[in-house]
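Below you'll find the structure, written out as structure tokens, and then a few comments.
The other protein chains are all here in position, but one chain of the complex has been omitted.
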Amino acid sequence: MRYLPLNDADRARMLDAVGVGSVEDLFRDVPSEVPPGPVFDLPDHQGEMAVEQAFNAFAVKNLSPSCAPTFLGAGAYRHHIPAAVDALIQRGEFLTSYTPYQPEISQGTLQALFEFQTQVCLLTGMEVANASMYDAATACAEAALMAARVTRRKKVLISGSVHPHYVDVILTETGFTGISCERLAPDPMGIEDLVGRVDDDLACVLVQTPGFFGRLSDFTALAAQCHAMGVLLVVAVAEPVSLGALMPPGEMGADIVVVDGSSLGMPLSFGGPGVGLFATREKYMRNMPGRLVGETLDVDGRRGWVLTLSTREQHIRREKATSNICTNSGLCALAFSIHLALLGEDGFTKLAEVNHKAAAALAKRLSAVKGVKPLSGPFFNEFAVVLDKPAAPVVEALAAKGILGGVPVSRFYPQFPELENLMLVTATETNGDADFDALVAALTEVLR
Amino acid sequence: MAKLYFSEEHEWISVEGGIGTVGITEYAQEQLGDVVFVELPEVGTAIEKGDDVAVVESVKAASEVYSPVSGEIVEINEDLADAPGQVNQSAEGDGWFFKIKLSDESELDDLMNRKDYDAFVEGLE
Partner (left out) sequence: MTEVHVFPSAPAGTVSGNRGLTVEEPLLFEMGGEAGCGVDLPEPRDVPDHLTGFARKGRIGLPGLSEPQVVRHYTRLSQKNYSIDAGFYPLGSCTMKYNPRLNEKVARTTGLGDLHPMQPVSTVQGALEAIDAMAAWLLGLTGMAGVAMSPAAGAHGELCGVMAIRAAQEAKGNPRKIILVPESAHGTNPATAALCGYSVVAIPATAEGRVDIAALKAKLSDDVAGLMLTNPNTCGLFEREVREIADLVHAAGAFFYMDGANFNALIGRVKIADLGADAMHINLHKTFSTPHGGGGPGAGPTVFSQALAPFAPLPFVRRGDDGFELVETRAQAGADAHPFGRMKGFHGQFGVMLRALAYAMSLGKDGFRQASGDAVLNANYLLARLKDVLSAPFEGPCMHEALFDDGFLKDTGVTTLDLAKALIDEGYHPMTMYFPLVVHGALLMEPTETESKQTLDAFIDTVRALAAKAKAGEADFFHAAPRLTPRRRLDETLAARKPVLRWAPPKAE
């Protein structure tokens, strides 16, 4: 077996040193009522080539977005990843190291995460950020729990523009903590009144921009109302590239900002692993979940980095910890950070412009297709269209033509028949004019 | 003249005129190591004896501080926000945590005097 260095001669000498006759003797504490040689109905070992062939066989049963015009979003956005990102994160020193608990031999990971924390602060307009969460959905749940700790209140209000998976995860993860969540109905038209619902028994209000239906919002007035009532404003961002073009949530007055980082650095990988970005105000620093990297000096007075404020965390605080999170998304955070470092200020803002204008151009073209009506209102790189028939079969019909044309809203909201004809469409820098032509032609045909 | 009492949770309380000043003992600060942060209650909070009212953190540990008596918080040591190290330098002096207006002075009878506390600590080692 290629991953196991011991040979039988080694094993014999080692058993001798231990003073037992066989490896089985080392398992003598396993109780006798447990079957000693259980039957496993599983295959035996295979070589590299056979395993690769099996994966290729899985792959050919899928429609690869690399081989099909793709307009899918709904919380996961396809972007081109520079080759240098994957090459760097596959360096064994990053890939195969553990959590940097021994700072003297982990300065690489620690410095990179310190840079990541800084980038997250800059993008979101916030003061402090942690070293990552699993994804935006779980980070939203952590934000709700944190707001409840900070305000000592137990009610959460969630906008109808927040990604339904984020909402489901919040409801699940706060469900047994005594926190009650009010979830507003899906709001494709952007008509819900949040300001009027803010009162002084809320821990936080959770909103998203661009919203699940693509719509942009300015939460400045909402933030002011929240702060007047002692309520925290939590802003979620599903598409971080939008932060290259849009006013950052921190400038609107957000108290906690949660971002799904999977747009940058990593392949979509069917939705995971990704990375959740989590940022807040300095005054709430000690209530944050997750790991934090801080700057310090070594005994020779040289600048270095360590994990810090760890008394918030489970390995020290146990049942009183701010979260149970331990392993997070370190390597994805690194990939995000490297991609952003390659883009830089000019590249990142240009990428945002390219994305927005791609979507603007596509919306214009789709509005000329009979049976397609883009919803009005400002958007970034994703928008909703109303079709003149249910969206799910249309999407299937497009897929049969080799086009991943959009996401039917009904997949998330089967209980809302009024949303049945709604489809989310995204365009990014990866979509050329040929993609647009293909979608327009196919959609025209399918809706005929 | 202030009277000094100690709890088994390693808090001290010095009482004068119905107001108790509370902190952690020299022994407790030695056990914790370098204190990096102290979280204090809000002035005006009503406290029951035994409530966890404050948290004292070192790099590798966090300990709850329990109120040795019931009453209302009347003052907190604001200096600790910028200089948590005062708890190490002067645990039973400038490193005090909060002042509490006692609601039931008879609760002090359950606490130890210096001599008994020293013996208690010795028994722990």
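Going in written order, the chains are labelled A and B, and every chain counts its residues from 1.
The working rule: a contact is a pair of C-beta atoms (placed from the backbone, for glycine too) under 8 Å apart; a residue touches a chain by one contact, two chains touch by 3 or more.
Owing to the predicted nature of the structure, the values given are computational and were not obtained by experimental measurement.
Of the residues A:E396, A:E418 or A:E445, I need the one that contacts the missing chain.
Among A:E396, A:E418 or A:E445, only A:E396 touches the chain that is not shown.
Of A:L194, A:V231, A:A254 or A:V407, which sits in contact with the chain we cannot see?
Touching the chain that is not displayed is residue A:V407.
Which residue, A:L184, A:A224 or A:A360, contacts the hidden chain when the whole complex is considered?
Of these options, the touching residue for the absent chain is A:A360.
If you put the missing chain back, which residues of subunit B would it touch?
Listed in rising order, the touching residues are 34, 36-37, 57-59, 84-85.
In this text, only the chains that are shown with their structure count from here on.
Determine the centre-to-centre distance between subunit A and subunit B, using the mean Cα coordinates as centres, and give it in whole Å.
One centre to the other, that is 44 Å.
Residue numbers of subunit A touching subunit B in their complex, please.
On the subunit A side, the touching residues are 286, 310-311, 316-317, 320.
Which subunit B residues qualify as touching subunit A in the complex?
37, 39, 57-62, 64
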